[in-house]
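A single protein chain has been omitted; all remaining protein chains appear in their positions.
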Amino acid sequence: MGPFHAVIIGGGGTGAAVAHDLTLRGMKVTLIERGELTSGTTGRHHGLLHSGARYAVKDKESAVECIEENTILRRIAPGSFELNDGLFVAITDEEVAYSSEFIESCQECGIPVRRLTHTEVLAREPNVNPAIKLGVQVPDATMDAMRMPLRFFATAKHNGATIKPYTEVVDFVRRGNAVSAIRVRDHTSNKEYEIGGDIFINAGGAWSGRIGAMVGVDVPIRPSPGVMLAVYGRLSNMVINRLHASGDGDIIVPQRALSVIGTSSWVVEDPDNLGLPEDHIQMMIHFGSELIPAVRTAKFRAAWSAARPLIGPRGADTGRELSRTFKCFDHIDENVEGFVTITGGKATTLRGMAETTANVVCAKLGLAKPCQTREFVLLPHTAYYV
Amino acid sequence: MDDIQPTTDPVRPKAPLRSWFDVRGRSMSTLAFALNRLTAVGLTIYLFLHLSVLSLLVRGPESWDSFVALAKHPLFLLLDVVLLFGVVYHMANGIRVALVGMGVGHARHKTLFYVLVGIALVLFVVGAVLIFTG
Amino acid sequence: MQSTMSRRTLEEMATRRDRSGSLWLVQAFSGLFLVFILGAHMIAHHFIVEGGLRNYQQVLEYVANPVVFVIEVLFVILGVVHALLGVRAIIIDLRPSAGTLRLVNWGLVFFGAVAIGYGLWLAVALQRLAG
Partner (left out) sequence: MVERDIDFKVFRYKQGGAAPAYQTFRVRCDENTTVLVALQDIRRDQDGTLIMRHSCHHASCGTCGMRINGREELGCVVKVFDLNTSTVVVEPMRNMPVISDLVVDMGPFYDRFNSAGMPLMRESEFLDEADVAEGLEAYMRCENCIECNLCVSACPIMGTDPTYLGPAALAAAWRVVEEPRGLDAKPLLDWVDSQNGCWRCHVAYECNEACPSGVFPGDKIMSLRRELTKRKFRRLFGR
């Protein structure tokens, strides 16, 4: 018997990292994605490599995950980031008061912080609202939201994984209580065929609930979109955050020749139908200009929505109350064998999500192979195409 | 649709004529390039015709002067006007391409084009009038 | 999805990494010179003389002028070089195989030499006729 065959459904950052991890552990891997790779949520986020500071006060688990993965990604994907750190700026007295709790929490989570005075902040980032009272420097960074995950695909592909974009799962084939194959449609030729495997991994992100439903399991996923706005010009070099408990329009991420202002949060049923509420775009301009006044006059480039895959019970309404951590579900709990779901999380933690998933998969298959992705330097994204 | 390649095979070049001369939706510079190539072909043909016609000179005054008489026919003069346009345009755009192509003034290639082709058009009109009245 | 450029195309790219690209510079400079020489040629021949073209005798007298002789000779050389380089550029854009291109190169060199030789002969012959 050859190596176990893992079939991954979903070609976003999570699927990419899972494919990479499992190929390194010696498994045969096939990944399918219904559209282009990273065309769901992955490529569409504001491109922040989290330091974890955003979650340090309220969601320590996420914060610790972030700083750990932040350090690892800098090591294994050099060149995919704009490593200019991030700044949390306090504008109101309330935010100044909050800063000590913020700094303490960051330190507890192992996030290096540096307090900067009003003058120091403006010397480094002259466009920031001159009314700011203080700033806290953290190791945030800008990532290339599409090319960084593509490096996982490139590396997995070169290590033997089969990556099939434009291939959509249409049905699951069961043998007894186990999933034994998936039926897929290749959209490049309109042909349907089956892919058999030993384990099927649902890495559908915001779409993972829909994939779970096809198997008859409940994945408690809440697609929670946010609106982002990109304007021309680098209004800052560091990532500028508002120093408060998270809220709307509280971050500006410089990216190439653009600045991306994010984001809002609500909850939808259908991750394919997010809409783009005009009032949210206005909100980005309004709150963004409190961080950097030039947002108001900067030339518009694009506005778009992306759906976060947040884990939570039905009934959540804004998504802000939901944790940003990730979870791997083994659906054997619901009497379905050979099917696991990895969801939640964020781009920063994609490698960690994959490690957890691969651990679950290996345990299920009785495979004693350690994770190697922490040190494995990824191929450049261009390697995906050659 | 003919210029799209519905195939996963390696890139197959399409008909060059379409690529050079289909200026629909293209910018001014493609038009300039297409016209440059068109006038180039015309001028090349003319150059060699011209050279061979000159051999009449060696054959003596009769053959040459009868050619000159033919060349003064209005239809021939019309061809001269077309030729003149080819010359002045190819010249003006050629100066631009030569300068820009050597990295001189490439940031202002559009201005260069309009100025040079503007001058060329003035020369053309003056020349055309001279051809018929001169 | 394993379809990239064919090996043949890549090899073609490698073998065609020749230096002839900078012939473009010759093309550009001959063109710039032609602006002056052709300008002089056209004005002298067609716009100065009453009626646009010289009769036989006028032509011979004109070519007898040594400055004109030099200009005409230069014009023949630069004009032919510029034109044939242009023809070559067009042929290259038609993707000839390496063999065809070699043939084209030699053909153009031959044709150019003949044309220039003919032009020079013509100029000298006319000057002789003018006495």
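Letters A, B and C mark the chains as written, and numbering starts fresh at 1 in each.
What we mean here is this: contacts are C-beta pairs under 8 Å (C-beta built on N, C-alpha and C of every residue); 3 or more make two chains touch, one makes a residue touch a chain.
No experiment lies behind these values; they were computed from the predicted model shown.
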item	value
Visible contact partners (per top-of-document touch definition) of the missing chain	A, B, C
Among A:301, A:327 or A:364, residue touching the chain not depicted	A:301
Of A:7, A:27, A:228 or A:284, the one touching the omitted chain in the full complex	A:228
Selected from A:178, A:258 or A:332 as touching the chain missing from the view	A:258
Chain not shown, touching residues in chain B	1, 3-14, 16, 18-20, 24-27, 29-30, 32-33, 37, 96-97, 100-104, 106-107, 109
Residue ranges of chain A at the interface with the undisplayed chain	35-39, 42-44, 47, 79-85, 87, 114, 123-124, 137, 142, 144-147, 166, 168, 185, 187-191, 228, 230, 234, 237-238, 254-258, 260, 272-273, 276, 278, 281, 301-304, 306, 380, 382, 385-386
Missing-chain contacts mapped onto chain C	1, 3-5, 9-10, 12-14, 16-25, 92-95
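Here is the rule we go by: only the chains that are shown with their structure count from here on.
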item	value
Pair of chains joined by the greatest number of C-beta pairs in contact	B-C
Whole-Å separation of chain centres (CA-atom averages), chain A against chain C	62
Separation of mean Cα positions, chain C and chain B [Å, integer]	15
Chain A and chain B, separation of their C-alpha mean positions in angstrom	57
Shared interface positions of chain C, touching two or more other chains	4
Residues of chain A engaged with two or more neighbouring chains	none
Chain B partner contacts - residues on chain C that touch it in the complex	3-6, 9, 24-25, 28-29, 31-32, 34-35, 38, 42, 46-47, 50-57, 59-60, 76, 79-80, 83, 86-87, 90, 93-95, 115, 118-119, 122, 125-126, 129
Residue ranges of chain B in contact with chain C within the complex	8-11, 13, 16, 20, 37, 40-41, 43-44, 47-48, 51, 54-55, 57-58, 60-61, 64-65, 68, 71-72, 77, 87, 91, 94-95, 97-98, 101-102, 127, 130-131, 134
